[in-house]
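Note that this complex is displayed minus one protein chain, with the remaining chains in position.
== subunit A ==
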Amino acid sequence: MVKLMKRKELEQHLQELDGFSKPKILLEQYETRAHIAACMLHTIESAYGDLCGKTVLDLGCGCSVLGVGSVLLGASYVLGVDIDEEALKISTSNINQFELNEVDLLHTDVKILPLLLRGTQKFDTVVMNPPFGTKHNKGLDSLFLEIGLQCLSDKGVLYSLHKSSTRDYFHRKAPSWKVEARVLAELRYDLPATYKFHNKTSVDIEVDFWRFEKKN
């Protein structure tokens, strides 16, 4: 058994990854900051052992910060899925930079993903930092979650980040999705002023780190 990398060390590695060169507002492309990604992934592995030796789906992978981090913590296979070709190019370069051969990428619309996957071959773990579902994307956060759950194996677990303002909504929805839902932590997402409509240099938003476990 390989010793689990320290969170700080993971964060330093993830800081070396490239982010979006020209973020697209319609896709709500916010980078998963190294600090938040490291907190998420380290908790997933140290508290639940849901990465090491697992198949992992990185849904809406963007620059693959979560996917690369998953492999660094021992994931055996990661599939990163994104609709944006440029994000996938940055992903490829990030994956190559770490010389990782465990990650594959798929260029598609997350909405049709469940139909693209063969029924019996679903994922042990889904990790995602989906669009927050604001502005032009109302409801996209919830849709990503439902799609992610459909891509999970029977005993699979999904980890995600959502705005804290949606907490009650997801708690109410959980029974109909047949999942046990828990907020593991409340994080402050330090959103740099990526887009022109952000007039301060950075905005903190409150984000929940969720764990959704399938109930059978």
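By our rule, contacts are C-beta pairs under 8 Å (C-beta built on N, C-alpha and C of every residue); 3 or more make two chains touch, one makes a residue touch a chain; residues count from 1.
In the analysis below, contacts and distances are computed from a predicted model.
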**Report entry** Record-based protein name (UniProt) of the chain missing from this complex, from "N-alpha-acetyltransferase 35, NatC auxiliary subunit", "Multifunctional methyltransferase subunit TRM112-like protein", "Eukaryotic translation initiation factor 3 subunit G" or "Ras-related protein Rab-2A"
**Finding:** "Multifunctional methyltransferase subunit TRM112-like protein"
Report summary line: Per the whole complex, from A:S46, A:S76, A:Q150 or A:S164 the residue touching the absent chain is A:S76
Report task. Tell me which residue among A:T43, A:T92 or A:S142 touches the hidden chain in the full complex. Result -> A:T92
Report summary line: Touch assignment to the omitted chain, from A:K24, A:H107 or A:H136, lands on A:H107
Report task. Since one chain isn't shown, list which residues of subunit A touch it in the complete complex. Result -> 53, 55, 76-77, 79, 83, 88, 92, 101-102, 104-109, 112, 115-118, 120-121
